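Missing here is one protein chain; the remaining ones are kept as they sit in the complex.
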Amino acid sequence: MAEIVLDKVTKRYPDGALAVSDVDIEIADGEFIILVGPSGCGKSTTLNMIAGLEDITSGELRIGGNRVNERAPKDRDIAMVFQSYALYPHMTVRENMAFPLRLAKVDNATVERKVNDAAEILDLTQHLDRRPANLSGGQRQRVAMGRAIVRSPKAFLMDEPLSNLDAKLRVQMRTSVSRLQKQLGTTMVYVTHDQVEAMTLGDRVVVMRGGVVQQIGAPQYLYDHPSNLFVAGFIGSPSMNFLPATLEDGTLRSSLAELPLTDRIRKLLESADAPREVIMGVRPEHFEDAALLDDASRARGATFTGQVDVLESMGSDKYAYFTLSGEQATSAELAELAADVGSADVPTSGIQLVTRISAASPARLGQSAEIWFDADKVQLFDPSSGRNLTFAGE
Amino acid sequence: MAGLGGTETLGRKSRWAILDLVVVVYALVPVLWIMSLSFKTTKTLTDGNFIPREWTLDNYKAIFQTSEFVRALGNSIGIAIISTVIAVVLGTMAAYAVARLDFPGKKALVGVSLLVAMFPQVSLVSPLFEIERSVGLFNTWPGLILPYITFALPLSIYTLSAFFREIPWELEKAAKMDGATPAQAFRKVIAPLAAPGVFTTAILVFILCWNDFLFAISLTSTSASRTVPAALSFFTGASQFEDPTGSISAAAVVITVPIIVFVLLFQRRIVAGLTSGAVKG
Partner (left out) sequence: MSMQSDMSQSVIGADAVKRSGGRGKVVLSEGKKAERKLGLMLIAPAAIVMVAVTGWPIIYSVWLSLQRFDLRFPEKQAFVGLENYGTVLSNGYWWTAFGVTSLITVVSVVFELVLGMGLALIMHRTLVGRGLVRTVALIPYGIVTVVAAFSWRYAWTDGTGYLASLFGQDQALLTQRVPALAIIILAEVWKTVPFMALLLMAGLALVPEDLLKAAAMDGANGWQRFTKVMIPVMKPAILVALLFRTLDAFRIFDNIFILTSGAQNTSSVSMQTYNNLIKGLNLGIGATMAVLIFITVAIIAFVFVKLFGTAAPGSDQEGRR
């Protein structure tokens, strides 16, 4: 067991590509930390540098207090689970799991015992003598985990370990990964693309973009207090709504509504030295059907009226989609987020708005509805730097 | 409706069957012809008939009684096997490096092997003839084995690196994470997975060496190292005055049999080996 420290770690590939730049992360002993970010942002590269599979161009990596930059993977005492599982096809499950122990010249009796223990934990006992080719996806995944846990390493590294499983199995394995990590108490660095895994699994989440760490924090904290436009847009599904807005005399003017700022927000904006033109962000759940609210609640926000484009009933609540007239908010961050989810090429006109409203709402498809949103939950961003102007973190 | 579909596929099948037949005839007729010649008696040898009128094994008996053929056969087998083993071992090492490792000089190696693959062998015959004579390799086994290895290496590097590339790259990373040194990762994980590819390559290289004629007639002068293809061109028949057609045919059949056996047994592998390198180059 050990803490892992990345100190100004940078990776430049031989072809000149800067994959990871000045990354500082301190991972505590026994912590479960998640790396998320869009494709190509350097998650795998970071993980491979911790593993020793890629060289660190500059900066320092310490495991348990010792600099390990120059150590070969086998001398770092770290185990890794790959997206493709990387099971040795010519070995049985037992041989696969025993492989790291055999390389470490562990005696037969111990190998036997450890493999059986791991198989027990992962419910693989009856498959020990089968080959990987004859196993189901979930079983292979567990063998890969088994191979990682048998030698009780200082830390686990997992690179999108569940992404090859179908949705249902993924949910099941997600909980067992979490349980396993709690049970073993081993430090874990986990790369994922999946919002839900990011929000539910980790103690802390590291959001990366273009090789640079954007923000590190507990999942709920990142959700509530994103430090910039990118984190705000990346964390949360469906994602935050963004609109261009103008600040004038304590009022926020946008195509949604004209909204007097709350005192809390006004103070934050003053200390942040906000520009006139901003991007306003509202999460879907901070909307509500105005018809369901009393006057007191209404007064804490503003309303707009629009025609319901699409209405999705989720049972517990409804998603109502609107298209507002006006220009979409533009910034480098938003363009990148759109590219990552693949919506960059979808032609749209006007501003797309997603709202989550109560299931009791009488809103109908194609008809107009009056929708309220919470003035105090609005977040404002600087369009040029992406900085969160309403950031209330420490 | 069903009946119509049935006759339609039947029609298509029979059309394919006819095409298949054309291919079979195309491929087999010259082989059957030389076999037929080898079984003909001296009397019927020149009757021009595709199928022998009188069958005999005399031609085979005769060639196996001449030391000329028996030595040549021994030379062919020995030289081809030794060249194959060496070329495949060296090729495996180099192909692994090319497919998997990052090091300076990789491009140079690929370039050199591409050059050698395109190299006109005859350009090598003149200098090798002179060099081998001066260092005493002329008319020896090593004198043939060396050029064979050289021309087999590009083939074996290409084929094998294509096979190596198909082994998932992550397996090796996994082995390193499991505590293996690069050498151990190669021995314990990659080598067992590469075995089928190595075997296939060995067959292709063997065929290449077995087939050579130019080096064999240029770099040998006696039956000490002359291989069968070269010996065939010097065949004069069991006795000086006899027409050698029967003996040549019998000898030709003898060296064709191992190839046909390989092809029959390992058709899939040979096809995979020949096409693997071709897709990407």
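By written order: A and B. Residues from 1 in each chain.
Throughout what follows, contacts are C-beta pairs under 8 Å (C-beta built on N, C-alpha and C of every residue); 3 or more make two chains touch, one makes a residue touch a chain.
This structure is a prediction, so every number in the text was calculated from the model and none was measured.
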Where the unshown chain meets chain B, residue by residue
9, 12-13, 16-17, 19-20, 23-24, 26-28, 30-31, 33-34, 37, 45-46, 48-50, 90-91, 93-94, 96-131, 146-147, 149-150, 153-154, 157, 161, 165, 169, 176, 181-183, 207, 210-211, 213-214, 217-218, 228-229, 232-233, 245, 248-249, 252, 255-256, 259-260, 262-264, 267, 270-271, 274-276, 278-281
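The definition used in the following text is that only the chains that are shown with their structure count from here on.
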Of all residues in chain B, those that touch chain A in their complex:
102, 168, 170-171, 173-181, 184, 188-189, 192-193
Given the complex, residues on chain A that touch chain B span 14, 48, 51-53, 72-74, 78-80, 82-84, 86, 88-90, 99-100, 103-104, 147, 151
